[in-house]
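Structure first, commentary second.
Every protein chain except one is present and positioned as in the full complex.
== subunit A ==
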Amino acid sequence: MRPSPSSSGRWAQSPARFLHVTRPVTVPCLLLGLTVLATGLVWGLCFAPADWQQGETVRIMYLHVPMAWLASAGYVLLALCGVLSFVWRHPLAGVIALEAGPPGAAAAALCLITGSLWGKPGWGTWWVWDARLTSMLVLFFLYVGHILTIRAFDDPMRGQRAAALLALAGVVDLPIIKFSVQWWNTLHQPDSITLTGAPAMSMSMFHPLLVCTLGFTLTGLALLLIRTRAALLERRAQSLALREPPA
């Protein structure tokens, strides 16, 4: 099961290449993300119109929708890392999966919390067990399971392989979340924004929502880059400390 020496030599370079490539990108990505996010949030929370029947509570959307998007996209990333670490034993994929879990779980939790805060004034209830809400809760538990599994083994490679399998098995939940509002009747309304059709919302709300989503995505990406870089640098420092004990 060991990779051949020549390919292991190449693999060992890839974290170094990642550090080299991402170094000039990380801080600009963070600054750009925060700028776009601030613009979008001020636009959405202060200047976008209120909904004709929901009133001001509709502004929860500018947090709720980006969090749902980030939680789903983050899980796709976990699954891609899962393929890379299970099939190719790619060391960088394992580190990214390790670092992407907690922010993804936070996004899923925020999606559920903001949705609950929105549900009470809108629907008249904090929570119902309909297909959309339940499948999103399952995604949160998948994230928690991944976070625990990948850290549960003394040998980090074993943890990465087990977590990769969990991440891949959990991919089944993503289409269920996406299509739950079409396959079954749910209390949650169908998607307002689709890839093919025009959005079912006023453009004066759609544009700030897009900017907020872009801002959260860039900021989340920067956060992931910072976490991964820190983890790689920590490993490098540890291995240097082991290799050269102080005289």
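Everything below uses one rule, namely that contacts are C-beta pairs under 8 Å (C-beta built on N, C-alpha and C of every residue); 3 or more make two chains touch, one makes a residue touch a chain; residues count from 1.
Here is the rule we go by: contacts and distances are computed from a predicted model.
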(request) Among "3-isopropylmalate dehydratase small subunit", "Cytochrome c-type biogenesis protein CcmE", "Ribbon-helix-helix protein, CopG family" or "ABC transporter permease", find the name that the UniProt record gives to the complex chain excluded from display. (result) "Cytochrome c-type biogenesis protein CcmE"
(message) Among A:L80, A:V171, A:L214 or A:A231, which one touches the chain that has been omitted from the display?
(response) A:V171
(message) Tell me which of A:T39, A:S116 or A:S192 is the one touching the absent chain.
(response) A:S192
(request) Would you mind spotting which of A:M61, A:A106 or A:C212 touches the chain that isn't drawn? (result) A:M61
(request) Based on the whole complex, identify which of A:T35, A:S204 or A:S239 touches the chain you can't see. (result) A:S204
(request) Would you indicate which residue among A:V87, A:I113 or A:A237 is in contact with the undisplayed chain? (result) A:V87
(message) What does the interface between subunit A and the hidden chain look like in terms of residue numbers?
(response) 1, 7, 10-11, 14, 17, 49-54, 58, 61, 83, 86-88, 90, 92, 121-125, 128-131, 168-169, 171-172, 176, 183-187, 189-192, 197-205
